[in-house]
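Note that one protein chain is taken out, while the other chains of the complex remain in position.
Moving on to chain A:
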Amino acid sequence: MAAPIARGAATSSLETGMVVKKAVSIVAPLALRIIAECPVTKARACDLKLPHCTVSTPVFMPVGTQGTMKGITVDQLDDLGCQICLGNTYHLGMRPGPELIEKANGLHGFMNWKRNLLTDSGGFQMVSLVELSEVTEEGVKFKSPYDGKEILLSPEQSIAIQNSLGSDIMMQLDDVVSSTVTGPRVEEATWRSIRWLDRCIAANKNPDRQNLFAIIQGGLNAELRKACLDEMTKRDVPGFAIGGLSGGEEKDDFWRMVTLSTDHLPREKPRYLMGVGYAVDLVVCVALGCDMFDCVFPTRTARFGSALVPWGSLTITKKQFAKDLQAIDPDCQCPTCRRHSRAYLHALFKSDTAAMHHITIHNISYQLTLMRSMRQSIIDGRFPDFVRTFMKRMFPSPEQYPGWAVDALGTVNITLN
């Protein structure tokens, strides 16, 4: 069932009395086609049609923060089969800045990437990277680390930058609060994010070619999250992200919020779970109904010499690999594993950065292959078996399966013993 592509004008109002009118859009820049749904779990395999190409979901989106995937070229990313990756509004907005990127034909032109791009709002970086001066209704005031100036990032400004970047999917500016915070601040942030969503929708100059996603908040509070879901799903946005998680909270709380969110998000719109990248988390959250994921983990850990494999990870810089002549993963088909051994990469790490690039390529390939396998197993109707096989390979014995994963999979009818 495709997403509705033509709608009459819809209005919605908030407690502040703001009225938001959604204009008629005849051809939306996003269409989700559900190819297969797992009859046992909440997993689904879809084709997500975006302006630059169609993306197969479930999908993992590598993060290319400053308009580049560190250490690899766009051609290499293309060859790995990546259909969508992330750029970062905060970093690119600071340097080189939206004016220059607009002149370069948007972020696609600037980095010469022909497939899809998703940009986040800059909200998360503001909290995680800089001294937070003040969050007001207006926006977030902070001090730029590049030149020390005071900057205000408002919903309008974030959308303006993202409009200049020209990404296929843009994220709303949300009031980001760490998932470990409790109390009234979380509630304030949730309601403010809803108001900011409306301002973002109004500020979007290119609704015909850029998709604005809402980000569901509510922290770890089930009622609050439910309220946020109820409100945000009233807005006619092309997709929803599940936010406010993946920030250090207990995994037991994490998965409960994920499954609550997917229970109340519309079936015919994509669900993007932000900041999730560990293999186990990906598998469980696909079972819980998520379609899209992003995380810096695989690319960042590569630069520290850590290669991801179906049975965990290998730290190539360790002495034990100095004479190990196998590929990182003998079954992997990535360019690194087809040509190089662990021993060579171990040696190369001491001399040149190319070693990091080799591992980056392998890790991205690993993530994309994992998602592709999941998708195929959903289409073939054997997703629960896939999950069981995956867990057996990843953990030496059932006693070592993470408790939260067992619980979470249990709620979608997969028993792991």
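One rule holds in what follows: a contact is a pair of C-beta atoms (placed from the backbone, for glycine too) under 8 Å apart; a residue touches a chain by one contact, two chains touch by 3 or more; residues count from 1.
As a convention for this text, contacts and distances are computed from a predicted model.
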Choices "TFIIB-type domain-containing protein", "AP complex subunit sigma", "Anaphase-promoting complex subunit 5" or "Queuine tRNA-ribosyltransferase accessory subunit 2" - which one is the UniProt name of the chain not shown
"Queuine tRNA-ribosyltransferase accessory subunit 2"
Quick one: which of A:348, A:379 or A:416 touches the chain that's been left out?
A:348
Determine which one of A:114, A:323 or A:393 touches the chain that has been left out.
A:323
Spell out, residue by residue, where the missing chain touches chain A.
71-73, 75-76, 79, 94-97, 99-100, 146-149, 322-323, 325, 335-336, 339-341, 343-344, 347-348, 350-355, 357-358, 361
